[in-house]
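Here is chain A:
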Amino acid sequence: QTQITFSYLWGGAEGQALEEIIADFNASQTDIVVTGVSSPDTTKQLASMSSSRGAFDISDNFASNVAAWADQGILLPLNDLDIDISDFPESAMKQLVVDGQIYSLPIATHNFQLVYNKKLLDEAGVTPPTTTAELADAIAKLTKVDANGNVTQLGLGLSDVSAGLKTLGYAFGGDWNRGDEPSPTDPGFVEGVQFFFDNVVAPVTPEAYNRFIAGYGPYMSDQDPFVAGKYAMIFEGEWRSKFNTEAGMDWGVVPVPGKTPELLGSTWSDVSTLFIPTNSPNKEAAGVFLKYLMSPPAMEKFSHVLGNLPARLSLVKSAAYDDLPNFNVWLDALNSPNNHGLPASLYMVEYNTDLVSAFDQILQGSQTVDAALKSVADRSASYTR
Partner candidate 1 sequence: MSKVDLEAVSKTYDKVEILKDLDISVRDGEFLVFVGPSGCGKSTALRMIAGLEELSAGTIRIGDRVVNNVAPGKRNVAMVFQSYALYPHKTVAQNIGYPLIVQGLPKAEINRQVREVAETLELTPFLDRRPAHLSGGQRQRVALGRAIIRKPDVFLFDEPLSNLDADLRVSMRAEIIRLRERIKTTMIYVTHDQTEAMTMGDRIAVFAPLRAGNDRNLMQIGTPDELYSRPANVFVARFLGTPKMNIVTAHRDGQLALVSGNAFSEGALPDTPAEFLLGARPEDIRLGEAGAPGLSGKIALVEALGYEHVVHIDTDAGTIVVRLADKTLRPVAGDAVSLRIAPDLLHVFDPISQQRLN
Partner candidate 2 sequence: MATVERHHMSIGQIISQVWRYGLAIFMALVFVFPFLIMLTTAFKPSGEIFSAPPEFWPRSWTLEHFGTAMTQFPFWRYLSNTLLISVLSVVGTLLASPLVAYSLAKLRWPGRNLVFITVLATMMLPPQVTLIPIYMMWNGLGATNTYIPLIVPAFLGTPFFIFLIRQFLMSIPNELIEAAKMDGASEWRVYWDIVLPIARPALVTSAVFQFVWTWTDFLNPLIYINDDKAYTLSIGLYSFLGSHGVQWGPLMAACVLFTLPAIVIFILGQRYFIGGVAAGALK
């Protein structure tokens, strides 16, 4: 029997779900025993891969790292596994293939749509927006400020600032990585970020905005700000479906409003991927297990328990997801042309870090959108390509 270790970044309930799938696999055959390890820190994951003998045989990450890691030679090429990749969305696969070599395989995908609190919208007599103009209108109507200037309710919130603002960029026809190059000053992208600042932050002042943000309870906890009614709308990934329902909310979701009708449902597609490090002690057994995870039943089960989108187009119509309310809005986006996957590139980590810093400056009100994004553009010159 070969012992292999599956180190995953998930934890909590997701981690437990993974353990079930691992148990299924271990029960399905007798040659390999998989041990699951929850290890949520990506830095450590990376450090582990630098040692001569790895601590794990298979692990997961988001697609943004794949190119850089492949370039460093720490990811095992997976072409030899002979997996049929035609069923995987192209937007996903283009993030995982470098120079024709597959370095990582998609286990789940994610995109962002506009989730709203039905009760609050009804109270304000707002219908879910379909264009950015309507969105601006809705935000204005749904934002409440008390006599002291304290925000009590925000029309549009961001739970993940970076994902949210990138999504808005797409909604304005922009791209932050146009032509497979960092393009933080892409006009549409700038316009999208500016939209958020102008419509959400500026009207209440950055000071009040940030004070309101800081008062949030933890994300996806009992005190989750969306559940608590502090936001009327947010850009959110598909995992919200499960959580909102369990929290007993009355909620809805619509595709991200676009500046023009063609841009409706613009979103950034992220991929959860599985890979085998080159320093894996048991590469073959890891390959077997990876293949198992990629099989439709396993993937279906996995994405379902996690409330994530599957990475196989053939699963999009699966009835398995029917118990997740409104899930189809995200599922349908998998096939949408406005679903933007990013190509594998070396600079993604650093670029993301810089974007996050820039967004933060903008929301703090300490830099204008143009200036902040311009400085990212300056830094991007020194990125490794």
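The candidates were selected such that all candidates are chains of the complex that A comes from, given by their letters.
Operating definition for what follows: contacts are C-beta pairs under 8 Å (C-beta built on N, C-alpha and C of every residue); 3 or more make two chains touch, one makes a residue touch a chain; residues count from 1.
Quick caveat: nothing in here was measured; it's all calculated off a predicted structure.
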| item | value |
| --- | --- |
| Among 1 or 2, touch partner of chain A in the complex | 2 |
| Of chain A, residues touching candidate 2 in the complex | 7, 10-12, 15, 37-41, 43-45, 47-48, 50-53, 55-56, 215, 217-223 |
